[in-house]
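Could you have a look at this structure, given as structure tokens, before my questions?
Not every chain is included here, but those present sit where they belong.
Chain nomenclature is as follows: A and B, assigned in order of appearance, with residue numbering initiated at 1 for each chain independently.
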Amino acid sequence: MHMKNYLHTVHYYETDKMSITHHSNYIRWMEEARVDFLEQIGWGFEKLEAAGISSPVLAVTCNYKHATTFADRVEIRAYVKDFSGVRLTIGYEMRKAGCEEVVCSGTSEHCFLSAETGRPIRLQKDFPEFYDALLGQSH
Amino acid sequence: MHMKNYLHTVHYYETDKMSITHHSNYIRWMEEARVDFLEQIGWGFEKLEAAGISSPVLAVTCNYKHATTFADRVEIRAYVKDFSGVRLTIGYEMRKAGCEEVVCSGTSEHCFLSAETGRPIRLQKDFPEFYDALLGQSH
């Protein structure tokens, strides 16, 4: 399955007085790209919600390599970096559109909980199609 | 009843590439000052929530007179500008701490709904103490 990169154009309100994108916004763009990624593999937030699956963020990391600024078009590649069936780590690579150089890379770690009970869900058993979709994206 | 001004110190992430506070943040500070104002008159958000009162924002206005920037200490006076029993308009005056000059003034307009049914609440009848507290702040 070929995944499309997510595109975010930097807004004026995302810059700071250094004239560059404030570093906190990349964490938000990771969420935007993650939402798009899950949609692409057929498990968008609406479907997850309807299935009673909650997927909280356990941790994030972000490495800032080069600045971006207002009006820059940032392409974000989201990918399954690690998936144990219980924990999922999504990786992110951000580049200015048309450029090779990575401006920012990051990760977010997630578990899967029942929205109703708050207890961990065994994806392989309870949602084998979602499990397979994520596994199919692991390399 | 003497009301204390609310103090907000401008965060770095609230500035933009003009090196000043991005104008959208003043709308957020108005909310901060409003939360504090309601707390001071004895009707904080927790109490409103417990009472089943929801108070959505119907409209805002904001007039930017002078810029502020990182580390500025902004004092916000919130006051009841208009209160009909059904609709409430809160006014805001923002000054740099210790200065006379208003840097920004604004308003927010609210109604009162039952959190359960979504229907308008008659404050005077259903919550006379809250009604009186707001009326007592009207001039």
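Observations on the model:
In the analysis below, a contact is a pair of C-beta atoms (placed from the backbone, for glycine too) under 8 Å apart; a residue touches a chain by one contact, two chains touch by 3 or more.
These figures come from a predicted structure and were not determined experimentally.
Taking the whole complex of the structure file rather than the 2 chains in place, the copy count of the single sequence reaches 4.
Rule of thumb we're sticking to: only the chains that are shown with their structure count from here on.
Centroids of chain A and chain B (each the mean of its C-alpha atoms) stand 35 Å apart. By the touch rule above, chain B contacts chain A in their complex via residues 12-13, 15-17, 19-20, 22, 24, 69-70.
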